[in-house]
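Shown here: the complex without one of its protein chains, the others still in place.
All chains are identified by letter, namely A, B and C, in their written order; residue positions are counted from 1 within each chain.
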Amino acid sequence: MQRIGVFVCHCGTNIAATVDVKAVAEALGREPGVIVSQDYQYMCSESGQNLVKNAIKEHKLTGVVVCSCSPRMHENTFRNAAASAGLNPYLVEIANIREQCSWIHKDIASATEKAIILGKAAVAKVHLNAPLTAGESPVVKRALVIGGGIAGIQTALDIAEAGFDVDIVEKKPTIGGKMAQIDKTFPTLDCAACILTPKMVEASQNEHITIHSYSEVADVKGFVGNFTVTIKKKARFVDETKCTGCGLCTEKCPMKKVPNEFNMGFDNRSAIYIPFAQAVPKVATIDPNNCMMMKTGKCGVCSKVCSAGAIDYKQEDRLIEQQYGAIVVATGFEPIKLDKYDEFAYNQCPDVVTSLELERLMNAAGPNGGTLLRPSDKTHPHKIVFVQCVGSRCDDSKGKPYCSKICCMYTAKHAMLIREKYPDTEVYVFYIDVRTPGKNFDEFYRRAVEQYNVHYIKGMVGKVTPRSDGKIDVQASDLLANEQLHIDADMVVLAAAIEPDKTARPLATMLTTQMDTNDFFTEAHPKLRPVESATAGIFLSGACQGPKDIPETVAQASAAAAKAIVLLVKNSITCNPCVAHSDELMCNGCSSCEKVCPYGAITYIDKEFKMPDRTIAVRRVASVNPAVCQGCGACTVACPSGAMDLNGFSNSQIIAEVDAICK
Amino acid sequence: MLKISLDKLDKLFEAISATKTLYIPTDREDGAAEYRKYESGMKLSSALNTVRSAKDFFFPQTENLVDFKMDGKNIEVIDVREESEDFVIFGVRACDARSFTILDKVFLAEPVDSYYKNRRDHGTVVAMACTRPAETCFCGTFGIDAAAPEGDAACYSDGESLFIEAHNEKGQQFIDSIASLLKDGDTSKLEEVRAKTREILKKLPLAKLTTDNFGGDKLNEYFNSDKWGELSESCLGCGTCTFVCPTCQCYDIKDFNTGHGIKRFRCWDSCMYSDFTKMAHGNPRLTQLERFRQRFMHKLVYFPANNNGEFGCVGCGRCLAKCPISMNIVKVMKALEVK
Amino acid sequence: MQEAMINKAKQLLADGVVDRVIGWKRGEFAYDITPAVFTSAEELDESFVYDDFTAANVSKYLVKESRKDGKVLAFLKPCDTYSFNQLVKEHRVVRENVYIVGIPGGPKLDAEKIKAKGITGILSVKNENYTLKIETVYGEESMPFYEAVLDKCASCKSKKHVIYDELMGEEGDVLDSNRFDMVEKLENMTAQERYDFWREQLSKCIRCNACRNVCPACTCEKCVFDNPDSGIENKAPADSFEENMFHIIRAFHVAGRCTDCGECSRVCPQNIPLHLLNRKFIKDINAFYGEYQAGEDAVSRAPLNEYKQNDCEANIVHERGVE
Partner (left out) sequence: MQVNENKEFQPLIVAFCCNWCSYAGADLAGTNRLNYPDNIKIIRVPCSCRVNPMFILRAFQRGADGVILCGCHPGDCHYTSGNYFTRRRMTLLFSMLDFLGIERDRTRVEWVSAAEGAKFAATMNEFTEAVKKLGPNRRLEDLRCRKQ
């Protein structure tokens, strides 16, 4: 006979304001098997939990139903409470009467009625709950970091520091990411390369870190503690182990007209190239789309000049497979494409540039050796207009609905740097709002306005029109002065919104992690678990989770590393006991379940059985590996005989819930 | 004998249905016949027999026995029995008419099955003599005369008129209720038809099948016969034979949870089913051979042993026509027979 | 053909290639043929039959037969080979223990169709140039052969044997059949008309389980409808819902696995056109996920056990056909 306890939470007024909690407790107290039914102000509080624990002991409860917030919130809290009172934690069920009842309904009578029904469904289910014991599964003591920007580097360094092996997979020929392209950082105006490159070197020299540059993640299998990842090492046609990075090949390469991605296409590189001087690994890469040898079979200069003999035109993509206990995603961001913004003449006028392009134009390693010149005629610009929020905070389909967060600050930085170096250059900044929350941020912005006399104008730029005299007509409105402005600028800089890297979406699919509608990875909890994904063992680092500046990125990178380390220090982790299991007497051995299992958790064995008709037969039956099964339940429906069932969500439990709801 | 012209059948049915619920065999769209509640315009089927037998009227496939109403922790027991309405089943063939005698022996013996008795008391069986028996018919094997059926009353057709006679008080009441439509008639042509029918019956392929070598005393001869293996080998274990059978009487009692209570109902069971007579300890007949044997031993040995030699089969031939793999009591009798 | 088959079986028995033969055994009448296992030449001579009424698909018996010691010879018609192949795919038969001889198939005859013509007291049926000469206790009758053909044979999908060890007669082809015509006709009715059609049909169901028990795709060790723990155990159609549920779930469980052998409809004592449910699934699968015939091979994945990322959404049902 079941002895079930029901505990109805007021959640302050969150539930109690719309649901008559006393009536719910009373109604559920009348359900068969329920021997105690109570309500309490905050069931998740210590005294609320004690209420549950004491009732378990006092009434020798065999099941507990908590009517409260979502099980996604406090299921574990109450399971742990039950366990500490000696009740198997899987004999606890939650009826979600907050998120799915009190918060969405206004009428007390009907909300109460619904809460009672949800409670009855939970009572019906808990009648059929079975005590479950979690198994254990070993943890592979190695981490994978996907993305080699500052986020990935910081995460890798921290994990390595804790003594664990960690691999970085970077799709570009070098690590460094976006930060490597940035000239100076706000609000300190120190040189980005000067603080980044030592970290890159540190990563390359750390004995625990392996860098797979020019590589991509091709496949991910497995689960927390035991991922199997296939990494595609793209052919760079240069033997990484032999290349010394001397750069002779890049000098001698006859094909020198390839737009240089690192400098945003403002200058050219050779077909065999090293992205920039401090690249890590400092190894050349052949761009097969532009290499004469690859395209026509004629040339081979690089091979001839390479004293190390590192050139290998026949190199092919290579797949390597590696086990990992934890995976950190650090895939970063990209500025959005501005093709749809004709009003800013980005595609028509070379002197309309993005902020990231401006970084390269101003950088000492950039196309002009650090002198800011107009891309069109290489002349010194005397009037520069910055346009904020290009594609950010948009309610149309062209842009992004969110604030890209970093633009206000880097624009202040740019304005300041220009005014500092070229006092004769007028700088205008058109903004919707200037957002400067952050340590020393507002001070920094005020310096730009007050000390450097940057013209901040609250207003929108309506149209940018290149003129035949080389000037650019910027038509804008000044909202504070309430007037239309025309500025004849020499350059226009667009603060393009940032978006997640395009490779993130397919990666999320492989990792079975969730993304939001903007393709940013979704954290497990927006406040309490900001660096974990909802998928166990997958952590989030940097701008892949949302727009961030460098210090935030680094902070999150270290936080993700810490979370990964917490996992890696364990020798084994507790498995989810809510896994599938097969009733061998009913199993037909038909292989349907195996075909739909995403984890390969099901195998078949030939086993001898005493059959119902007294014969002995050897039958092929399914067997589930509980450490590998993740409990999705696909097999339970594929199984025609119903031999396959799922712990915690059994056929009979779900049917009992259906029945209770439809009663 | 009293008679009514065949072209006035409509009037007859209208008259019967005016006072009682009337069921007659009618043709379905797919050509098969089934009993339906009479409604104006419905035509009597000319088919030899219905797919489902007439036993459904007294022993339906499912029947509620008792309800339990549940409210929280309270349970209330509700007796769902109600007095049955009066009804007439018209056109029952001789084989099915005999089946009621067999079912009565089961359900009306102590302890009396009140559900069955209720219906039996209120139902009047009006049988109909056969004129075109089929190759699957072997009612004669069990001493049934297809040309002179039992029942509360019986009808005979001579091609022009329908003659009706009562066999008991209930039958007489039935005839009295329609007396205004009937008039006395000459049965000489009817006798000719009956004689012809009896000639045909003798010529049927199964006419020579007898029960001489079966009966309540034959347990040892047949129970361990080595023929059962071969005979049951191809049996699919479906319930067709038992469900179309007019004499199969096994049922199961089950509870149906409606969400707000329990409906305890009984439904036909089949000895061919793997859970037949399954009890808490398990199942006494674990193999299809044993279950298959049960059916035929029951009809040919156990039933006569307990019922003064009456066999549990009426030779209607439904199982011969309907078994998916054409295994049936005739083949079993012929294969087993020890003379 | 029957003679040749008996000779083939005798020879394979004599040569020790097989130990048993599964085939069909003559009955009391012209049409009441029972599947049977033969172990000797004498038994074969005495009662082995292969004629216009040997319609039963014997492949399902091989689930049990192939697990016994020794090897069994199975004569399989083209449609039966699909069923057998599907059983091989699902590991339900031990392929090595079966020696398959492919034999030409139907069209086979349906005794019910002869009887439906009012022909009763059947003593013998002879096919003379596609006219059936039927001897009855009431005298000689005749009817066109094709009017007595089983529905399942009238819409035959294939004359090809998809698996065999040996073939008797010539190999046939997959046919361009009309098997979806009736499904289409129903699809073009209104929902109310379809509902009425199926209510009339399914209300006839007496849950004898003949459809399930004859079905070569229904080989579960324990059927969900017989299992008190399944939540849908159901012995009798006590409510119209249960008539619906049994047939929906049964059709769903064999969806993508049904070889369209037509046995379900053949054996239904109430003549419910159950094959239309299975064909509906086959037709849908073909339309949604590409042509697929279960049993055609023993390796491909069943449509419900695979997916494509660009599969149609479930609302395709809402968007097509007649409401």
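The rule is simple: a contact is a pair of C-beta atoms (placed from the backbone, for glycine too) under 8 Å apart; a residue touches a chain by one contact, two chains touch by 3 or more.
Bear in mind the structure is a predicted one, so any value in this text is a computation, not a measurement.
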Touching partners, among the displayed chains, of the absent chain: A, B, C
Touching residue (missing chain; options C:Trp24, C:Phe53, C:Tyr99 or C:Phe281): C:Phe281
Of A:Gly29, A:Gly48, A:Pro71 or A:Pro275, the one touching the omitted chain in the full complex: A:Pro71
Residues of chain B in contact with the chain not shown: 256, 258-260, 263
Footprint left on chain A by the chain that the document does not show: 70-73, 96, 98-101, 103-107, 110-111, 113-114, 117-118, 121, 508-509, 512, 514-517, 522, 534-535, 578, 596, 598, 630-634, 636-638, 646, 649, 651, 654-655, 657-659, 661-663
Chain C, residues in touch with the chain not shown (by the definition above): 183, 186-187, 191-199, 224, 231-232, 238-242, 244-245, 248-249, 251-252, 255, 277, 280-281, 284-285, 288-289, 303-305, 307-309, 311-318, 321, 323
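Just so it is clear, only the chains that are shown with their structure count from here on.
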More contacts between chains, A-C or A-B: A-C
Chain at the geometric heart of the assembly (C-alpha centres): C
Euclidean distance of C-alpha centroids - chain B vs chain C, Å: 30
Geometric centre distance via CA averages, chain C-chain A, whole Å: 53
Interface hub residues of chain C, defined as touching at least two other chains: none
Complex contacts: residues of chain B adjacent to chain A: 70, 72-73, 257, 259-260, 274, 283, 286-288
Contact set on chain A toward chain C in their complex: 585-592, 595-596, 604, 617, 619-620, 638, 640-643, 651-652, 655
Chain C to chain B touching residues, read off their complex: 27-29, 31-37, 56, 61, 111-112, 115-116, 120-123, 136-138, 200, 204, 206-210, 212-214, 226, 235-238, 263, 266-267, 269-271
